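Other chains dropped; remaining ones untouched in position.
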Amino acid sequence: MTEQVWQALIITLQLAGVTTAILMVLGLPLAWKLSSMTSRVRPALEALVALPMVLPPTVLGFYLLVAFSPNSLPGQLWQDITGSTLAFSFSGLVLASVFYSLPFVVQPLQRAFEQLDRGLLEAAATLGASPLDRFFSIVLPQTFRPLLLAASLGFAHTVGEFGVVLMIGGNIPGETQVLSIALYDAVETQDFASAHLIAGGLIGFALVLLTALYTLDRRPSRKKEAH
Amino acid sequence: QTVSADVLRVAVASNFRPVVQELADSFSRQTGHRVTLSSASSGVLYNQIVHGAPFDVFLSADSERPAMLEKEGKLVGKPQTYAYGRLVFWQPLNAKPDYQTITEWRGRIAIANPETAPYGLAAKQVLEHFHLWGDSRIQLLQGANIQQAWQFVATGNVRAGFVALAQLRADKIDSGYLLLRDELYTPIRQDAAVIAGSKNQPLAEQFVRFLLDNAQQAFIQDAGYYPVRDVQPTRDAQPVVEPNAGSESKIESTYTQVYKG
Amino acid sequence: MLSFDIHLERSGFTLSVNEQLQLVDITGIMGPSGCGKTTLLRCLAGLEKIPGSSIQFRDVIWQRERQYLPADQRQVGYIFQDGRLFPHLNVRDNLTYGVKRRHPSSNHLTPDEVIDWLDIEALLARPVQSLSGGQRQRVAIGRALLRSPQLLMMDEPMAALDWAAKVRIIPRLRELNRRFHLPVLFVSHDREEMARLADDMLLMSNGQIADKGAVHWLLSQAQGLLADDHALSVLDGTVRKVGDYGVSELDVDGCEIVVDQDDLEPGQKVRVVVQAADISIALDDVQRISIQNRLRTTLEDIQELDDKHCLLQLRLKEQVLLALITQRARHKLALNTGMIVYAHFKAARLEVQ
């Protein structure tokens, strides 16, 4: 069991890490775009992004499974290109997690971007900063805390999520079995010693990680202060 | 793909996983091939197999899903029954519950969801038999699967429930339950099948045959199931503790014959 | 050279300006609150969407039809009315933000120079949240200057500064303008600041340019938009002699004017600002009086401002001096156009050209 737990831990961290990275890369421009959109389609787009939240994970997982299956177009395409199936692979897990955790990343980012003082961007523009430059030199540092929040929400959600992963991943040890599933298995099979161990570990790990994160986050505050 | 040659991927219904865990270990020792277990509910596993999950063997907790898979051409050969589940009425705080306990029961009772779980269906049949199904004096608490029904009772939130004998055996519980007569519910047939897409078909078939060996069947029986073949009487031929051993053993003998046929 | 034809509609406000500015010197913009000064600067800097308008700076088209040069490529320095320091950067990093992004070929001010004359050395490591109002404004000025712009726009840059700081900063801005041929657009409500700093001026009113011209001329107009008790004259002169007592004598249209400054060179061109209200008129050539500047002038015109005041237009040779006196004085002295009168004013304020 323990070896399997270690494997699951590693896969979990890999999955959460890769997913979070992709989420940030996707989520940042998406949230930025949404926050500065004025078109009528914006609410619809926002609703679309928020959608995965209202579906039960296993159900979402099921529909993703259908989509990823080699019988469907996306799954077919993936197989044609990579030679392997999308479902039951690490890539599939990542894709599903990204889809599922997207709202948890995009929404806080979008709100943060909306709260941003546009005047500072204008100032940066007059100082010669291109739009991309402004994004990196003004927007990102200004929204550092919400960014951290978005990333940690994405990460935690990917770690804790399991309905989708179970469905898409197939719970294959060493490949797609993540910690949450191992934990689920342990509870299901009445192996409470393992369950308590994994749950305790997860909680401890999360506590340490999150505390560290939030402590780091408490650097001299950069929010607009009363002057 | 190179590794998969000697790794057998077994998809197993969650409630059978603890049993198959040990069997798989001995299979590995015998054959030198690694076995990985992927567990989920039978329904989830079915959906995954339909959509191309890379499993070699499917150990379902029912016989319907394997049959459906066969109809859809997802199997090699026919499904084979590897065990029968046994339902108990569990009331931890009562040393010797009996049928009267059930018929006079008021209040909450935990069962698995009859729509999704075979044990749930069995429990429903038992209740129907005693005309308790739909009785407003009984409040049914449905777990999504038999495991949850067990958890409801085990955590003390519900005083009694219909659970699997195997669950009690796994926890070495030997009192406080009533082993239900077999004729009260349709046999809970658990079927195994070899998946059509398997890259290790011979090994998969070997594994299914292995499960049906006497030694393994005896182990399965020990774990709280009916075996599918005549097995050498082991220490559990007469259960060590049966609250109402008399009537039970009689019924058991008749039914085992039916199964053998 | 900056030419623009800008039309911008807002609920209840329309900016509509079409001008061509030489923009070699410092151009001031004045006008009442809400008349569109900030909006004009924003349009020029590329911070407002103004379809259908056109702007051209030197030979670069900043805006025309579909063409639109984004703000970050216009190489302007902009000092915002509300500061806009970056809260996530300390003072030093705010100052150098533009340095890293400036055009490599542009004329460079060094950070040390700017830090020195804005007197912000001690603040460099501080977070900007901890600055006082005046400190912020100085950092904002420094940040815009260090960006080495081709055109500097300043929106009331000195409103929060004390007089000592202004006196330090104004000569440097003029020097900057001369040294790097950096044109400046400068919004202010303070006439004194305007007279000291600007060369040309736009007068705005209600989203339009009401008047434009040399600061000399426009500030000395007592009518119209600037009608208050602050009319002034700006005289051009040449340093004749840097004399005793730390004062210098200037030649203005052949007349002698004394200014209390001695860091001048004979022959240097200078500008003298005289408030119309500072001038008094004597009919005799009084001698035993502390007033050093007693110019013999011809009274060319008398303009009644209201029932209390009148503004006299006094001619030297070429240039004109405005004097604001009371109607009472006018009648007591029986002033008439054509009379020879002596314009008295104390040693005047002076800006080196």
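Which chain is which? They are A, B and C, in the order written, and residues in each are numbered from 1.
Convention: a contact is a pair of C-beta atoms (placed from the backbone, for glycine too) under 8 Å apart; a residue touches a chain by one contact, two chains touch by 3 or more.
Just so we're clear, the structure is a prediction, and the values are computed from it rather than from any experiment.
A single instance of every chain kind is placed in view; the whole complex contains them as A x2, B x1, C x2.
Everything that follows uses one rule, which is that only the chains that are shown with their structure count from here on.
Look at the CA centroids: the one farthest from the centroid of subunit B belongs to C. Put simply, the C-alpha centre of subunit A and that of subunit B have 37 angstrom between them. With centres defined as mean CA coordinates, subunit C is found 56 Å away from subunit A. Each chain gets a centre from the mean of its Cα atoms; for subunit B and subunit C, those two points are 92 Å apart. For subunit A, no residue reaches two or more other chains under the stated contact definition. Contact of a single residue of subunit B with at least two other chains is seen at no position. By the touch criterion given at the top, residues 58, 62, 65-66, 68-71, 75, 85, 87-88, 166-167, 170-174, 177, 185, 187-191 of subunit A touch subunit B in their complex. On the subunit A side of its complex with subunit C, the touching residues are 119-120, 122-131, 133-134, 137-138, 141-142, 144, 220, 222-225, 227. Residue ranges on subunit C touching subunit A, taken from their complex, read 45-47, 70-72, 74-78, 80, 82, 84, 86-89, 97-98, 101-103, 127, 129-131, 143-144, 147.
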